[in-house]
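Note sheet for the following structure.
Every protein chain but one is kept in place in this view of the complex.
We just call them A, B and C in the order they show up, numbering each chain from 1.
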């Protein structure tokens, strides 16, 4: 069918993939990952500054705002590499917030923030609500206009890295229509943020209570574009989450193979047993399929129709593939797999996390059915 | 949940199981099965007479009509044994027709036919129609009353063993309501029956064209009971088909194990490879589960609600289990498995057959969801 | 069973039902473990010890063990009825799993009069917690290769080495222990012996191991010149492998004698039906989704299968071809089912599946995610599913080992 995706791979992507792989391998060895699990912020600010200097935060920001003027397709290999080495930090929320600003910000907001973000300012999104919707068909949080600007209310969940962010882009209902507000973190009362306990301990997520929060008139983003920008944003988040999963998928297979080629039982290297060998092959072929889907989605992301199909397929496949590989990784590590010390669960938790955000495989497939049939 | 089934097993069932196993093993060796594949009628009339003498056709026929007065639960072990040894013949259609007569026949029809059936007369059902419905919510075939009785029209498909049957019970619409007609085969014109080419070559199935067929007034079965009787009949057919699948499931696993314990490749008995060993274990545990469901369904069949749930669960599990076991059996026999000579496909074809009749696993599960949630 | 016995059983059963209705504790205000493998706080430990003692005192645990050793002296059906009643009312698990299910039956079958008197009653009362010392760090699946040394020295054995995955190792008073007594034995198996070893002697130390769930639940146990009485030996030197295999049969359900009750919260698929009924995914009620309904039916059929297989296992004419088939497959079928069930349950919770234990927004406090991660304890422990498939293949289906 002609509206399905194809793979293309630019030189920029190839370069970024190589550089990012090397960077992440060096900056995020497993001991570091483990240490950061216990850290409040959850990431290394020095590494974050390096990332900013490398220009990765500006990959998909237009050149006029200090970015590289490329697209999300070029962010994909970077995030894939981060996923592979479990490099922690607010790269995904910040990249997504920049996209949302590009798509739905006012000119003043773009001018004020995009360059800062390209330079390392952390930004994030507050879209989710306690009802757990995976789309924006209904938004319970509200903004009400008053003399000074807007009075906000409602609760937002799963706000990534909010404690470190300078700005939070918040979806609300305003005059019965969806709207986006650029809220500066400094304007929030101390109690507005509560750290959530989430399954993926490599990341940080917060609940944001908007009641009592006010925002100036300038906080309102372009309301005419809000619905469209939100829709695009959710798809972008789906793509970037997929990239992270695919990276992790590769890592967990390598990690399993390492064990299978060194551990012995009954006098034989356990990787020689077909009971472990063959499911590992299945995990591997599923991974290769997921990676192919990822690069098709990246390549076609901006094509009307095709981009959505390719992205949803990629996420469905990546979630299935990573879940399977990490589940088997725990099992195949035997008693050690059942300990916190074994890394397999880090990947399994990550798959559960991504399934929970922006629609899991089953939900993507329902959307796909509607798009394909 | 209390409305789920339980297993019980009567002495009659135990006796019948043992006797039937021995009988079928002796009367239906594989060479015989193979020969009958090419036979027009598809079964051995001498064996059929023996079966009649053993009283198996009357198991679930009331004593007043010459039967044993037991229930379908006691027919289950007999059919399981037949399924195991692929014993061919019109046992299932005849047993089901007898049930339909008991449930929906007029007194005169019961008196005229039940005893004959218990004694070996072959009967069958004509319910299916070209639209492939798995229920009787709409019947396209019609009966129109005239001076002499009824004029029938329409086409029925999947009429089992029709060429050998003395009577065919046909579902029709009469005055816009479902009705059943007892049609004597002798009343059909030569051209009314056409043998269908079906996937399971151990059985015989026919298309029945009713156009031009007339039936006397006495052919009409109890119309008040038609809808209820049809519903019960379809459930009974589901139970008996399941029994046949479970029998075949056991056989195909044994057949595979035989090969795995004798065939050598690379100097080792192939059953020692976990790639073959472990899926065989999975096939086995699925089979045990199917068999447990079968006996729960048989035991609870007449309990309102519980019987339906247990029966639909049993069929769903048996279809899944037999399909998997037979699919793997073909694969695990390697090149030989790809030949007609290998018996594995006989079971795989049988699973496809049963999936097609009276609702496949997916359809049963849809019904179950409605019953359970 | 005679008519009188049947009447007694039905009265016992009704009493048990009443007792559990009245005595099954409600929410204690902290999370209760789903299995004996998951006890990670003293609070949980004490609560579960008290519960076990209480059930035993009421006569609903060990009902079929001999009365001289603290049991009820009744036929097995009575215990089964009590267990059923407990299950019906959703009582907490018993935590002395190794004692009730492994050491106890073994003592009943092979123990001396003295050993029975010494140990059995305290197993039932949860006075003495038992643990198991089979696996070693380098020999998780290969039990026959156990290297922990037990050297005879006068009236003692001196133990050196280490055991791993010791559930309740920090609470246990005794360990059933597989150790190497003969280094020059004709085979690795023949050099093994079986001990009922005290945990409270000098030279035994435990180090807690953090589980995949993030919680603590078992230990590595180190033996450094630990000296235990020579009469801790079960059977003779060199019989260790045989005895260990026998205890594994208790676990795999291929052999009776267990005290009763349950040590894992019995998951049937209906346990997630409530979750499904009360959950939304992507903002929509879960049960409105036909794809989820279909998968839920799959799980209910499978869960029902397992219960029915238990029932069928007791009907001899329906087990003639492979009499040990159902019991030897039991562990494999259940543990894999529970793993997949819990994994599926997470998906029912939609976006909230991203939360974990301790999060106020989590569905049922993250129970299902934790249960999923914990489920590997059962698919790995006590012989991995891969080993179980070998066992079924070789011992039930007769497929060749090599």
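In this section, a contact is a pair of C-beta atoms (placed from the backbone, for glycine too) under 8 Å apart; a residue touches a chain by one contact, two chains touch by 3 or more.
Keep in mind that what you see is a predicted model, and the values were worked out from it rather than measured.
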{"item": "In the full complex, displayed partners of the excluded chain", "value": "A, B, C"}
{"item": "Residue of B:6, B:116, B:133 or B:151 touching the missing chain in the full complex", "value": "B:133"}
{"item": "Contacts of chain C with the absent chain, listed as residue ranges", "value": "289-291, 294"}
{"item": "Positions on chain B contacted by the hidden chain, ascending", "value": "128, 130-135, 137-138, 157-158, 196-201, 205, 207, 265-267, 273, 275-276, 323, 327, 330-331, 334-342, 344-345, 348, 352-353, 355-357, 359-360, 362-363, 365-366"}
{"item": "Interface with the undisplayed chain - residues on chain A", "value": "1, 4-7, 9, 13-14, 17-18, 250, 253, 257, 260-261, 268-269, 271-272, 274, 277-278, 280-282, 284-285, 288-293, 295-296, 313, 316-317, 362, 365-366, 368-369, 372-373"}
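Here is the rule we go by: only the chains that are shown with their structure count from here on.
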{"item": "Where chain A and chain B are represented by their mean Cα positions, the distance between them in whole Å", "value": "54"}
{"item": "Chain A, residues touching no fewer than two other chains", "value": "273, 275"}
{"item": "In chain C, residues with contacts to at least two other chains", "value": "386, 389-390"}
